Each structure stands twice: as structure tokens, then as C-alpha cells.
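Other chains dropped; remaining ones untouched in position.
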């Protein structure tokens, strides 16, 4: 099947230009003015629209088993909702239980993901340490297209790892040319505060935010960066939500260290007041980690995205419905952590970013797609509008509007954290592997159409880092040890 | 004339890929594997080489009348030497005398530049203020392709402007969609220190550095940024040489302000000790402003380039020979300020940046060409390897070496500040407007072949800024002024 996108303005991370785009066999085969549509080709009118690389969401948790339940959104429904929002790929997480084989877990997740409608890939979490883990990290990179490993510095007693594990895993990943990512919250501090708040009788969702103050994230981000730094390794901080973590990243980058930060749109537009909603169910619906923050943190995050200090945007899409959230009715620590939003990320960012002059359309593409593709070594197969790239595109209507609501969204969850927001900037058409999967409000995704995408290790930045480390490695002093003195 | 570059690896700011590049009529007309050379096309073998956008030097001063003399390098010799170093374009400066018409000065410089061998453009300096200047800034942007204005915060008593001028000029430029740039040194402080040092009997070149300590630059950078910021205008700091200015830029960017910084390779590899050389002539040869710095500043600059906190590299190429420098034999304030290096910028940056693992090859392209093209709105005509772009290319030999020396360089100056340095990474072939102007050591530039390149105002980032400013403009309070009280 072939498709001609005609009359639009191609917008990439670098430039904008009037051009048609022709796709065939799932690939972009021509980018240029006045292209002819071969017989049988579908023609999409992109007049007045922007043709951009499809959004890539590098942080989702479809059908995640977590906190005693399973996320309501599965790989099909989730990638479909993503497509309705202009996304054409996700990177989800394989999260082995402590002591579980990483390979075994990897295959488990691969199995679940077979129903995905668009392309996908997996970060693999390192939730424990041992020779087996070290060995399996190698296997995953060599045989399974994994080039990134995730680490949880929170969730004590479950999947949290300590600094010893971080050091071992970061060092191993560096050896393999793979990137380490971290969920940066000091899990010991969270645990301590949770206990203390419950003892004070604070059991509601407001306790969630109170138990995870901004310093808890700032500290962990700083720590992960320092640990990576002593090993000469790059590091990627997921869901940066605070000024403190943003500054920690900025300080590291200003010192020449390769550190990346990811932002979620919800942290850019929602603040901590939601946890004090008088309605428990509403407040609980916003429970995710890191929590929403005092409003002034948002400025730091927007500035980070505009300046390049923060590079990517994701959703941490992880849906739990009201009956699931209700598990924590008497104890906020039992509310399953997670919010949805894969369908809304692009619109929220366009409306609040491009629409307010904080971002250019090119910067929008950079932070929703291109940077992610480059950091995770998918570029230019993904994240680009160029001949030879996958035909994963979104035709974006900069003037289109919609009102976000759980009543109309395609996500499999009964709440929308952006409920009632009217946004300008919508995905008019989404093209995945050269197929129209979302067009003018019609969702045409196909169960299982998505492919697992291998991500090779050692992207260019690793070659630079390896060179740098080689030139700065520790050197011993050649000396005779004094024999005059004995212990 | 057409030319096929065969077998190389195309390296852009975003990616590297094996590809041939075919140029015709001064443009890139095909980028792809296995291209055929039409009859008559010249074929360049790029096996083992990188095919990159030609270097753009956004800061040169060819044949500048300055401090009672004229820079020894003219537009032909300078752009030729640049071509030998892999450069295909410069942006030089029109510097009107105070009270001189900007238009008149512009035409003066256009006249001098007609001999240029490669493409060029001009920033225009605002060295005084008045209705005429305001009006002529408009004419320059509308009729003469100027989209950037330069301001000197130093050189008191000559071309220095005060904050009042900066405010007027920045506001006017913002209105026009043009970018303001500044030479950031506190000229009053320099003047005061010069006087004080001379009174102490310090007359040699070491006085040059002592009269321009790092704070003098840090202060001015911070001030220019603050002034731009209160006007909602972006600003570009030329030749950032200190940790302090780098941090001022980083702070502004982290606060969401659009600020850019340019670095000179000489500040990355040469330190202030040169001014204490026992040989006066040698010490004087290094006199430029801002001066070379204590070594630790270099780390901040490298990190700025790698992290994106600093965006461009230039040379401030401004050559004076020994007899010219000798004007300051008894008084360092009379030594003409300036050093050369257009021929060496790319090699110095490759060797010390890519060769040490501080930069990837893509980042090298970004800071030597692409960012400059984007910031000054030349992209993608310049700074890109893509169909439709100007055929301004360099075939870079990453393994080639050369030893830099005034004896062998093509620059019209009797001293080379990098004398004796052996660098790996050299321009094997340079292609300007589709012509081989430098090939395997053979310099074939043609006097007058360079074209003046118009740079339109209002690049994408200005559209974002305008939107932001519109949403944040000052709003008055509607009130009845109390009539009860009279003065």
C-alpha cells in the first residue's frame, strides 16, 4: 500500500518546508514538491497542515502488573490511543521481579506486546544484581535489540535498587554501550515519610505528595548523575518533575557530562493542588510518582525543554481505573501509582508549548520524536521525515481544536487528568508503517500490526565517551614499595 | 560544472550515513548511494572521508580598519585561507564609525568584499544611536538582507556603546525580527584598569590580559542578557571566553531565555601564559580581546559546546603583522587587537574536540556550521547536506594530519597562534558553490567568486518569541485616579 501526503509543510527538528511526502511499503520513498500519486495510492490532503515524524513515547507501561493489580491499558488499546494522539511508537519497560531472569521477563513482555498496533521497543529494568543479571544484560544487547536499562531508586521493598546495584549495572551497561535510565526518587526517604504521615493520621492522596517532596527527586537525580559520572557513563533521568532535578542535570551538562532528562506533559500543566481535591476518587486518580508539584516547578521544566537542557517528553502512561485506585482508600501508599495520557501528550505540548511561544514547531518535533530517536538509537529510521525512514508520520493540524475528556478518549481508563481542557493543535492523520491508522477521527489501528524494533548499542555519543574515558583512565604510580617498614 | 563525491560518509548535525553526493550548478542535487556521475562531472573519491557541510565562520574581520591600521588579511586572501581549512562561508562585520550612516558603511564593506572567494554576509554594528540609525536598521533588514546587529560593550572612546544604546537597538531589532549580538566586556572597567596598569609601569602585553580579567567579560555578558531579557529579545554573545559568561548564558537559558554563545577555538586551547612570553613580539602576537584565560576556563567552554549551552564556533579572524603590532611597543593599549585562525578552526576543533571524545562528529558539524546557519537564518541553504542546499561542502579526512605553521599557512599574516601544533583531522577537499576550491593541498579559489548572501529576518524562533511576548505584555490597571488629593 502506498500513500501520498500532499500539500503540507514538512516540519522536522531542523527545518520546515513545503513538500509532499510519498510512502510505499511502510517506508518514506520520496520527499519533494509536486510528487505524483501512483495509481492506487491513497492521497492525504495536508493543506494547511504540518507533516511531522510520528510521536515516540519513550516511557509507557502497558498492562503492567503493579501494586497488586494490572494496568488497564493493554498494548493494543494503548498504542491505538497513542495513534489517535499522533504517536507511532512507544518504548515500554520490561520489569523483572527481583531474582527473576531478565531474559524470561523480556519474553513475557514480548508476548504481551504482540497485540500492539504500532511499533514498539523495550527498556529492561535491572531490579536486582548478580552474575546472572550481568550476563543477561549482555545477551539482551547482543541478541534482543535492547540498548537501555532502567533503574528504580524508589519503591522500597519492591523493585528499588541501592547504589551498589546502580554502580554495577551502570558499569556493565557502559561496557556494553547501552544507556542507563533511572526513576529518581530516594525510596528510603519516601518510605520514611509515608510511615511518618500514616502515623500522623494522614491517609488520603494528599499524603502521596507529602511523602515525595521535591528534594526527594532532586537528591536521587543528583545521586544517579554522580554515580554515572564517576564511571564515565551517560545517564537518562526519566520523568523529571522538579526544579531541583532540572538544575542537577544542568549542572552536570555544564560540567561536560552526558546527562539527559525526560519530562511528562502532566508535570508541565498540572500542579499539586489536585491531591487536595475534596473528592477522594478524583484526588486518587492523580496519584503517580513523582507527584504533581508546586506550580513554579513548571517554569523550570519548560525552560529546560526550550533550551535543550531537557531533551524528551514521555507520558509514563500507566492506567488504573477507579476500582483499582480504591485499593488505597484507607492508605495512600496502596493507591496504584499511575496516570494515563498517551493520547494527549502531543496536543498538550503543542497547545501549551507552541501555542504560548515557549517552543517552535521544530523544537516540538525535537522533543516529541527526534531526540528520543537519537538518544535511543532509532534515528533516522524513526524521528525523521526523510527518504528511507519508516513511514511513521503525523499530519498535524495546528488550528484544529478538541476538548479532552474521558468520555471521548480512546484510552482504556475511566479518568482523564486533562479533563475539560480545550487544546488547539491536533493529530489530523496518523500514519504507521505507511498505513493510515487514525484519520479525521477514525481510528483504524490493527491488533498486532506493531513490530518490535531492535535498538543497537553504541550510538555515536558512546564512541565519543569511550574515547574520552580511554584518555582519562586511572593511571598507577610505578614505585618500589618501601621495604624498610613492615606492618 | 558538476561534481560527484563518491564513497564517503555524509555527516550532518543529526546523523552519519554512507552516501554519494552529487552537485550541479552550485547546488546539491542528489544524496544517495551508488549515484552515477554524468559525463563531464568531476568525481571526488571520498572513501574513508566524511562529507560535511562546509564550515561557516560567523565572526571575521577581513581588511578591518582598526586602531590606526588595517587588518592584513583581505576578503580574498581570508576566504581563500578559510577554504583551505574547510570553510565555505563567513559572516563579517560592517562597523560604521560613530555618526556614520549605517547604509554608507554597509556599502563600503560590500565594496571591499567583492573580492571574496567564497560566500559571505555581514552583521552590521550599531556604534551610536539616533533616529537615522533606527531608520537605517529597518532599511538594512528590508533591502539588504541583514538580520543581525552587533554591539561593542568595550573599546571605550571608540566604538563602545552604553546601555541606553543597547536598549534602543535591541528594542528596534526585536521589532524587525533581527538578532542582536554583543562583544561583552565592560569597557569602562577595561579603560580604568589600563590606566591604572600603565600608571604602575606595566606597559607590556601582559597588561592586556591584566586589564581585561574574566569578571569584565562575565559582567558584560550578564548585563547584555539582562537588557535583552527585559525587552523579551534573544541575544547572541560573541567570543565567550570565560566560565563566568558561560554560566551567565546557562542561567539565562535555564530560565527560558533565548541566549546564544559563540566560542573561538583559540580560547579552547591557548591560555593566558602566552602574554608572559619573554619575547615581546611573541606576546604581542597573542593580543586579542577577550584575551586568553587561565586554563580552567577551557573546561567550561568545551562543556558548553558539548551540552548545547554554547552553540557556535568562530575565529574573530583579524590579522595584524609584527610591524603593526609594534605600534604598542611602549604601551599595550596600542597593540592592535586581533589574531588569525580561519584556516585552523576546523582542525583545532576536530583534533581537540572529536579526537578527545569531547564531541561527536555530528556535534562538530553542528557547532562549525549548522547551528550558525540556523541562528542566522541561512539554513538549510547553508549548514546542511541535502538536496536543494548550496553545494558548500568539505570532504574531511579524519585521519589526515598536518602541523600548523605560519610558514605553510595560507593566511596573510606572519604569525600563527597555533604554531607547531600537530593536528589530526584535515580538510581534504573544499567545495564552494559546487567547485573544488581546495583539493589535496591545492588552493584554487577565485577572486570575486564569492556571493553576498541575504539573510531574511524573523526565523522561526522569532515567531515563537513574538507570540510569547504578546501573551506576556504589560497590562495597565483601569482605575479612576483619586481626585480627593491634589499635589
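Which chain is which? They are A and B, in the order written, and residues in each are numbered from 1.
Following the convention adopted for this analysis, a residue touches a chain if its C-beta (ideal position, glycine included) is under 8 Å from a C-beta of that chain, and two chains touch if they have at least 3 such contacts.
All figures in this text were calculated on a predicted structure; none of them were measured in a lab.
Sequence-identical chains make up the whole complex; the displayed set comprises 2, and the total in this structure is 4 copies.
Criterion: only the chains that are shown with their structure count from here on.
If you average the CA atoms of chain A and of chain B, the two centres end up 37 Å from each other.
Against chain B, the residues of chain A that register as touching in their complex are 13-17, 32, 246-247, 250, 253-258, 299-300, 302-304, 306-309, 354-363, 370, 374, 379-380, 384, 387, 460-461, 463-471.
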